[in-house]
Each structure stands twice: as C-alpha cells, then as structure tokens.
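The complex appears here minus one protein chain, its other protein chains still in place.
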Amino acid sequence: MSAPFKDQVGARMGMWLFLFTELLLFGGLFVLYAAYLHRWPAEFHHAAGELSRTFGAANTVVLITSSFTVAASITALRTGRSTLARMLIWLTLALALVFLINKFFEWSAKFDHGLYPGGHELVLRDAGEQIFFAMYFTMTGLHGLHVLIGMAVLGWVLSMIGGKVRRDEPVALENAGLYWHLVDLIWIYLFPLFYLVT
Amino acid sequence: MHSSEEHVLGFRPLALVLAALLVLTGVTVWVAGFDFGFLNVLVAMSVASTKAALVVFFFMHLKYEGRALQLMVLTVFILLAIFIGFTFFDVAYR
Amino acid sequence: MTQHVASFLEAPAGAGWLRRVGTWIFSTDHKRIGLLYFYSIAAMFAVGVILGLLIRLELIAPGETIMGAQTYNAVFTLHGVVMIFMVVIPSIPAAFGNIFLPIQIGAEDVAFPRLNLFSWWLYMAGASLAVVSLFTGNGPPDTGWTFYVPFSNVTTTNVDLAVLAVFILGFSSILTGLNFIITIHRLRAEGMTWGRLPLFVWSLYATAWIQLLATPVLGITALLIMAERMLGMGLFDPARGGDPILYQHLFWIYSHPAVYIMILPAMGVISDILPVFCRKHIFGYTAIAISSIGIALAGSLVWAHHMFTSGMSDTAVLVFSLLTFIVAIPSAVKVFNWVATMYKGSIALEPPLWYAMAFIVLFSIGGLTGLVLGSAGTDIHVHDTYFVVGHFHYVIFGGTGFGMFAALHYWLPKVYGRMYNKFWAVAACLIMFAGFHVLYFPMFLLGMDGMPRRYYDYLPQYTDMHELSTVGSWLLAVGLVIMTANLVTGMRLGRRVKNNPWGGASLEWTIPSPPPTHNFLEEPVVERGPYDFAGIEPEEPSMRVPAGATKPGGGEA
C-alpha cells in the first residue's frame, strides 16, 4: 500500500472522469433518441402528449432542488458546520425519494394502461409510438437506477460526515455530490425530451 | 502541484443558481406551449443546455477548477455531439 | 548498493502458500497487479489460440471436417470475444502499463491502487462469466463478437451471459484508463515534464482516453442487448419502429476506437525499444507523441467504415471513408519516424529489436490493407470476406501481438532480473514471422476471390488457400511454443542481470531488477530525457562495441 498521502484534486478529477463515462453511457441512448425522433417526429409528438407534464415538471423541480441541497451541504461542511451538512444530505435523500415515488406512480399508470413494451395497448399503436415508449422506459429506467445508486452513495457518505469526512477532508462528499449533480444533469435533458418535445 | 487553493461557494450564490434553474424550468414548460415547428427541439435543448451549464459551472464547481479539467469536460461534450451528429450523416440522408 | 532491498516478487518470509497467494491477489502493488493481469491474459490467450487452431482445422477442407456448423459458429464467436475483450484490449496497458507506467514517470504507484486491484477482479469476474456462459443455458453464444441484432436477439443460445461478461470487462477497462490518466496528470516526479515522458507513457495516455470515453458506449450497447432479449424492449426491432442499423452505429462507436486501444500501446513499446537498440534519440519525439493523440481523436470519428454495405446512406459512406483515410496519416508519421530513427544509429540486433522490426513489417501490411477497406468502392467487394480477416490479424496479432512479444523480451529481464536465451528468442521470432505469413497472407487472396468470413464450409475453389493457411497455423504455433518455453525457462533459470542490461535511459532502468516494492529508494528527480543515452553503458556484453570496430564512414555525425 502506498503512503497515506491524499491527493484531493486528483481524487476529484478521478470522479469527473468517471462522470464522463456515465455521460457517454447515456450518450449512446441519446444517439438512439435523436435518430428515432428524426425518423418519427409526428409519432413522438403524439406519444409525448400522453405523458403528464405536471408530473414531469414537478420531478424536475424536486431534482433541481436536491442538487442545490447537496451543493449547499458541501459549503456547510467546508465552513465547518457539519450538522447542517448532515441535515442537508438528509433533505437530499428525502427529495430523491419523492422523485422516485413520483416516478413510480407515473410508471404504474402507464403499466395499467398496457403502455409498456409488449403491453396490450402499446402493440396496437404506430411503430413510432412504440419506439417512443421503448425509449422512455429505457432512459428513465436507467436514470432511475442512477438515482438509486446516487442515494446509496449519499447515504454512505452521510454516515461518514464528522468522521472520515471532515472540513479538511471533504472529497468523499464532494464526489458524491458530483455524482448526484450528474443524475440531475441527465434529467435536465430527459425532461424536455420526453415531456415537452412535441 | 497538490495545492489546496480550494474555493468555497457561499450559500447565497448557490441559492441564486437554484432560483435561475427553477425559472428556466418554468420557461421551458412555458415555451413548449408554442409551436415553432422544427425549432421546438432546438429551443427546448438550448434552455436545457443553459440549465446544464449552470449546474456544471456552479453546483459542480467547474468554474473554479483547473484549466485541464475544463478542457476535458469540453472535449467530452464535443465528443458526445459528434457521436450524435455524425450518426445523422446516415439517418438524415437515408 | 550496500543493503539488500526486497524485490516486489518476494513473498513475506515464512508465510504459508495460502497467505502467499493472498499477498498476490489482494496486493495493491501496481507491479503485482500488472503481473496478475499478465498471467490471466496469457491463460485466456492460450484458450483463444487453441480455438483459433480449431477454426483452422475445420477449414482445412470444404464440408464438415471436425465440427458441425453450430459448433463452428460458437467457436469463432468465442475466439473473437476472448481475443478481443480478454486478450488484446487489456494486454499491453493492463499488464506492462501497470508495471511500468508508474516507474517510468517516477511514481511509487498508480493514483488509485485499490481501484486498480478492483479492476483486475472485475476482469476475472468477466472472464469467469464468459467461461460460465459456455456451459450453462442453451449452449455457447453463436453471434460473432459483433453481436449484431436482430440475430443476437433471435438466437436462443446463451448470449445474455456473454454480453454481461463483456459489460463487466468493459468496466474493468474503463477503470484502468481512469487510473492511468490521473496517475499521469498528478503523480509525475519532479522534473518529469510532459516533454520528457517516454513515448510509451504518451501512448498509454492516449489509449486511456479512448478506454474512458469509448467503452461506456459498449456498455450501453451490451445493456441494450440484454434489454432486448430479457425485457423485450424492441429498441432495434423494425416491426416496432426500431432500426437495426443504429445498433451497428453504437457497436462501432466503441469498437472502432477499440482497435486503437489495441494498437497504440504496442506503438508506444516500439517507440521505446527502437532508440535503445539504436542508441540514438528517437526521431521526431513531438510528432510521435502528438500522433498518438491524433490517432485517438481522429479514430473516434470513423466508426461507420465497418458499415459501408449495411444500407446506410451514401453521404455517410462519403464522410466516413474520407475520415478513415485521415486516421492513416498519423500512423504513417509514426512508421516513417521509426525507420528514420534507425538511420545512422548504432544498431544492436538483440531480440527486442527483431520483434520490433517484425512489428513494423506486419503492422505496415495490415495497415496498408486497411486502406483497401477504407476506400468505399473496394470495401464493397471485400467487406465481410477473408480479406478483412487477414487485415485484422495482421494489425492485431502482427501489431499488438508482436508488440507484446517485443515488450516481453525488452522488459522481462527487468521484471524477473534474469535473461532468456537470445538465440532461441530470435529463432522463435523468425519462425513465427514465417508462419504468420503462411497463415494469414492466403486470406487476402481468398478475400479477393470472394470467400466470405464466418463460413464453416466453403465452395471448392477456395480449398488450396485454406489448406495452406492451416499449415501456416501449425508453423506459427511451433514458434509460439518455442518462444514461451524460452521465456519461461529464462525467467526462472536465466542468468542474473543488473539494473540496466540494454542501456536504456528511462527511469525503470535506474532501479534494481526486479524492482523493489516501493520502486524508488528515494524520490527521483528527473534531469534527462528518456532517449538521451549519453554516458549510459549497456551491461549486456553482446551490446558493447567490439574493440576496434570503427570503419570509415562510421563514427560521429
């Protein structure tokens, strides 16, 4: 094992590089989305109308706010207020949960109507609408998975605040925060692409 | 090389960014009500990219990171644009 | 040296064998991880070679020879998957990169040692899953290493598990790349400026970026295949609005850059070896360094040259054909600079140089045939024929494979502190070189004649060339056995060498062979370039200048 030297800048840079890979992971799906939108503009328009804008916008607000609370908790930690930092992370987790519950209701409504790949209603639709919903479930599904992972990471860091994660050793929180922002970042694009682009 | 020239962003600027993001969310929903034809996507994407930039530069602190990292982030976004864009040499002309 | 420094190879004294194994497979020492990678890759390589030989046996005559169609399809799929994802992609970076990158930049270890160990474990997990996929489910996958939809969606063989294995292997590759980038950015020793990085490090840097940025696209492609098969998403199903050709775009967005993951490190090895054995500064250091980055960048823009016949638009054919030719230019720059390095050098024909020269010849042939493929009109004829098979074996095996062999012969004395038998090393090189051409050159002729690839059976007019090729595969295998035997004997029983047998000028030659656990006894301060040989004498007697060997025309420039 190497010397216990900690390179904070290097560690943060490492996290950024990891985020690049996440961006490109979703990038593959964005390539698909772009191509299919180009191919089926009218069908995408029509199908997008079936998603609830209100739900989508609400979730956007929730996620953006949670992004803020994470950023604020880093500021709190770095200015020495670790209790505040901890509370802000709790708040973030709560918001993430709200997001997921919201998503759950949205998804189950679609499932009830048979609007999922292979569902009895969807198979009757135009090819273009079928692909819209296939993209919708794939992309929001993968994003939801990232929300879960992000929550796990935040929870883990939360347990270390005040211990291994301190004012002078904030990288773990910073990196968890970076990850969470990425989850937000992707949603910022998913929202217009599925709920608004018409 | 391993300097700790760490910059801490205060609560107030963070809150301002949050406010801007919320406003922009409102804006996208609002403009989605209008029909600009093929520009629709463009408009929605520009607003989203503005929001993304705010998140990246402030929440994610990129504005205060080293040149090298900023360059890398730029490269990645350009690369992503290329992957999408070049695919259109095929799908747009088929 | 007065006190004895324990080398990284030595196990803690008095430990039982279980503990000893533990000190390896849980070690975070980059050198041990590098060796672990090397051994596991070598094992997978053996599997791949045997599969390759089986392919050749089946093809020795038309009709069913030793296996039926289904078996054959599984065999070439596995051969491709094993060789690409488990051998050549990790080969040089994960094995030699891990061992030498930190030493060459004067660091104690990589930036994230535990992540490094994790990435080896991921590699093992992926490789094991791939092996499991052979014996479970509905039989080994039979899709080819490209997993094209809709076929990969229709077949009932065990594709899911194989694709999951590929996903995990990709993850492992990403983590290695990430680690290297941070290491190079953050852990260079004092005085190790970017302009003093050995070219091997430059090539690893470029490679790492491709690993980092292209592999995630493979990841999502693999996930989508699983989503198609297990959840019935229908993202590529034409009946449900999907487009199978988009799958090919996604696949090649990764897999074309991946071929540069394979070749760039080998090019780095060659750039490091040539100057040492010519005792001359590398010709055009900056050009070679920049061309590595150039290949990485331009290489990301050409993926659709694998799809000229796929039914994509003619515009795309135009653009991607043009860009493909652009990537050839930085490769050409490298080749010319290598040859120019030899000009007026003082050349010692030692085994690493033999392998390096074999590399140059084989890679050039492979690369030049790549031009035939990049040109749209000619690719239509030879696409998916043995011409392509010939092309990529020349570049992968002739390039990466021989690059790896060169690296082995160059660095083995450093890693084990012992020397192999040089006569047999050169003999093995020549036998493999000859066998290589007998095996793969006929493939170009077959391809020009229209023999498609992935055929277990073929029309009678192709018989002669196939026979010849099969015979070549035996010759090659003989060479490989000799080389392996020689290296294994050398590393266990060879004569001991000191710090710098070849007279290299980069940092790894300043430390003991084998290197101590913490690499450097004291933190190095770099004051010379990696190709500045003034004042360094090779310790190998055969590399010394023979007394009174000066001839007119020789001597100083």
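A, B and C label the chains in the order they appear, each numbered from 1.
One rule holds for everything that comes next: a contact is a pair of C-beta atoms (placed from the backbone, for glycine too) under 8 Å apart; a residue touches a chain by one contact, two chains touch by 3 or more.
Methods note: contacts and distances are computed from a predicted model.
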Message = So one subunit is absent here. Using its UniProt record, which name fits best from "Cytochrome c oxidase subunit 2", "ABC transporter permease", "Dihydroxyacetone kinase subunit DhaK" or "proton-translocating NAD(P)(+) transhydrogenase"?
response = "Cytochrome c oxidase subunit 2"
Message = So there's a chain missing from this view; which of the remaining chains does it actually touch?
response = C
Ask   = From the list C:278, C:415, C:443 or C:526, which touches the chain that is not on show?
value = C:278
Ask   = Who touches the missing chain here, C:6, C:43, C:154 or C:481?
value = C:154
Ask   = Which of these, C:110, C:360, C:389 or C:475, touches the one chain of the complex that we don't see?
value = C:360
Key: Candidate in contact with the missing chain, chosen from C:27, C:221 or C:321   = C:321
Inquiry  = I'm checking contacts with the chain that's been left out. Which of C:128, C:193 or C:309 qualifies?
reply    = C:309
Inquiry  = Just checking the interface: what residues of chain C touch the absent partner chain?
reply    = 69-70, 73, 142-144, 148, 150-151, 154-156, 238-239, 243-245, 278-287, 308-311, 314, 317-318, 321-322, 325-326, 328-329, 332-333, 335-337, 339-340, 342-349, 353, 357, 360-361, 364-365, 368-369, 371-372, 374-381, 383-385, 448-450, 452-459, 533, 543, 545-546, 549-551, 553-557
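In the analysis below, only the chains that are shown with their structure count from here on.
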Request  = Just give me the whole-number Å value for how far the CA centre of chain A lies from that of chain C.
outcome  = 36
Request  = Give me the residues of chain C that touch two or more other chains.
outcome  = 185-186, 213, 217, 243, 246, 249, 253
Note = Listed in rising order, chain A residues that touch 2 or more other chains are 7, 9-10, 13, 17, 20, 23-24, 27-28, 31, 35, 39
Ask   = For chain C, which residues count as touching chain B in their complex?
value = 185-186, 213, 217, 243, 245-246, 249, 253, 300-301, 304, 311-316, 319-320
Contacting residues of chain A [partner chain C, same complex] = 1-3, 7, 9-10, 13-14, 17-18, 20-29, 31-32, 35-36, 39-40, 43, 117-118, 126-132, 134-135, 137-138, 142
Remark   = The residues of chain B that touch chain A in their complex are 2-4, 6, 8-11, 14-15, 17-18, 21-22, 25, 28-29, 32, 40-41, 44-45, 47-48, 51-52, 55-56, 58-61, 65-66, 69, 72-73, 76, 79-80, 83-84, 87-88, 91-92
